[in-house]
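Following: one structure in structure tokens, then a few remarks.
A single protein chain has been omitted; all remaining protein chains appear in their positions.
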């Protein structure tokens, strides 16, 4: 994984030059999706600081979570964009190896999310809208991260963003890696760059669990429908921002300009809405995401699985559940994968 | 200090037996105050858990700050006192050496105060009043404490308590040690046990700085007017709760019963007040504490201190401040102690 | 990023499947019938076996007090997801073997005579994974608790988000937490009970955010899979990593409660945490409205109950 993160992967076809020469999508859908994943992960893509340098007239970065430390994988601060003051929060990978290591490959620890929360709350109090830039392989999965409550930090940041009383525009600019992305990606409007991806688990992780080999990552990427266009169709993303031909990394200024136009347009629209309506609409936006139906209440038939235990149970008088109310289901299946993942 | 905290001090006259035999205050005021300090520090005094066992009908302790850890030096939880549900927060020393070490001699780390804040905020949300028991030599002064922001935790806890929208009754039960005590001692009503003490710095610390020797601690204790009665006179404490003859450690049940009566009486009165009036009165309570006057605006005369530098300055044309606006006062005194302390 | 299939426990297939179960912790052979009687806790070492959703409800609620809601909610297949198996086939298989429609059950009940909303998860249904149905049930249980101003108890047992629904599963983190956050701000308590396992997106949403977080002993509770944590990024893992006691020591779990005490603790907690009415603001200070999130969010509560049982986008 580190090899991929610092860009030493020997995979052919993913170098800048190749991509610049070959912007057309491959005909095979799996290959096409995989090419997008590579584009989304391209080390030369503009990150939060690069974008701000091109978009913002003023930027003052704020540091520290006021609990434990300052996480270089998340950037937060106050900015002025097109004469509008905003709070900006975004992940930050490094383009060069040293910087990438210093930024922990853009994978935040809990203190990164806690810094984000602190600065977003400041934005709320000051009445400043919030803009987030999302590009992260996932939250840092190490022991220190768990010790300091990475799950709690993500959960709390999501919770905060659902109720912040100020407009939030979020832009998925690269890798939207699971909970580590979502923690700063809850918004009134969710935009995505054309070659950004967004998924519940990395395609490698998904393939490892469901296909039992990471080599099937491209198949998993296709199955998860993780491209920006797919996410638009699912309603997870509200608008796709086109990238320069060849990808965002080929032209930072053009990418930044398009992002700026889209963000400013949405901020202007959101700012006109009364805050209580805004919060309620945000709640509704996420409340509606999901796919289910309601069937009649007939219980699903539990197939008989005759066995010695069942016969013994019948002999001893009734099922475990009926007899003492604490039994597990006696015919539980054992062949499902645990579905454990780093969401 | 550890010797004192675990009760190995060889100081004569501070053992339980001596104190029990000699409840009368010594005639010498310094000795009388120092006897009170020893009583306040007595290892057998009832702490939060001992008091709750005698006062509360139900108690469920809550653990953890949801950031870093659980601090055994601070106890927090939900309790039922006299058919009234409350949130309780208090420091906890251990009566025995092992327990005292485990509880870090009752000296909280930042996570202790952050746990307190979490549980107090829960009380606010649920509309439960808050009762705190204060007995602490001071916040833990070590490097870990500083690393994780002990000052920030104390400041934030004080800030929170000034605006919690629920009644707060705080009881100084033993040592009210500076900021480490104050962090959970901001209330609508501040009570103190008869032999409790409250001070801005420990008498040993005060003596070390101002008398340049810790041996003058009794003199410092007297000068700081740290007894409960003194604090009542200063307006820092609102009511003194009498202790059993001989001190609180001689009769836990009687002490607990008196505390319970006082706490319940104040809770009942506070609960009748509208919340906005309550918060405003709490603000006013602390806003009024302090002693100053207003004199006319004539500047204090700055004495001339002729010297080569002054002569040179005059020669070169005007004072440093006048010439560039950044000069420090040229006649600054150097003989004041830095007044550094562990407040 | 080579994630291998993590095994929470030794595979059950290795144990005699019918009459006896070997305790994975102490290796003692336990008579199944007896194990059920002792709440599926190893009588030798205290190891807590997993409980099904119905067993959990029976354990915690007052007898015959449970009234299930939304029993008919069932997954769709929004992505047309096929790996080695098609997603609908996995769901059908899980339904057939568990008798559940999905990995969570919610409804109203009482604990010590006090009404609560309760949502329990079942690991045996696709690893307790949270897709749209689980997310919807958690959100509805929170909205119902808010509307009635009664405590919400959620018992988690889940490996995380359900991959087969892609980012729609990820969005359930927002949906559930948005609802529990309203609950929190309205002063209605959430008690989160974490059983083995509570990991991934379930831990990283409502399970971590209880006003009180309880955990059964030695439950696996964590964000990243153990292989990921121990893999390329980190070396050795700390002792007891991602177990209840680890979480307790790091400040994220209030209490570790043995299953035999769990109901009693809940009885006590529900009584201590029950929402109360705050005193009304003084009416003679009309120009100083009290800072009262409660009224704002309680007013919203009327509007957050979904109008339709079906909510499919895309």
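Per-chain numbering from 1; labels A, B and C assigned in written order.
FYI, a contact is a pair of C-beta atoms (placed from the backbone, for glycine too) under 8 Å apart; a residue touches a chain by one contact, two chains touch by 3 or more.
Just so you know, these numbers come straight off a predicted model, no measurement behind them.
Enquirer: Who touches the missing chain here, B:40, B:154 or B:171?
Expert: Final answer for the missing-chain contact: B:154.
Enquirer: With respect to the chain omitted from the figure, which of B:179, B:247 or B:274 is a touching residue?
Expert: Among B:179, B:247 or B:274, only B:179 touches the chain that is not shown.
Enquirer: Provide the residue numbers of subunit A that touch the chain removed from this figure.
Expert: Listed in rising order, the touching residues are 58, 60-70, 78-80, 85, 111, 115, 122, 125-128, 165, 271-272, 274-277.
Enquirer: Over the whole complex, note the residues of subunit B touching the chain we left out.
Expert: On the subunit B side, contact with the omitted chain comes from 1-2, 4, 137, 139-152, 154-156, 158-160, 162-163, 176, 178-179, 182, 186, 198-202, 204-206, 208-212, 214, 219-220, 223-226, 231, 233-236, 276, 280, 282-283, 286-297, 299-303, 307-310, 312-313, 316, 320-321, 323-329, 331-343.
Operating definition for what follows: only the chains that are shown with their structure count from here on.
Enquirer: Which of line, ring, star, complete and other names the graph you get from chains that touch?
Expert: Basically all the chains touch each other, so complete.
Enquirer: Among all other chains, pick the one whose mean CA position is farthest from the mean CA position of subunit C.
Expert: Chain centre farthest from subunit C's centre: B.
Enquirer: Suppose each chain is reduced to the average of its Cα coordinates; what separation in Å results between subunit A and subunit B?
Expert: 46
Enquirer: Using Cα averages as centroids, what's the distance between subunit A and subunit C in whole Å?
Expert: 22
Enquirer: On subunit B, where are the residues touching two or more other chains?
Expert: 66-68
Enquirer: Residues of subunit C touching 2+ other chains?
Expert: 184-185, 250-252
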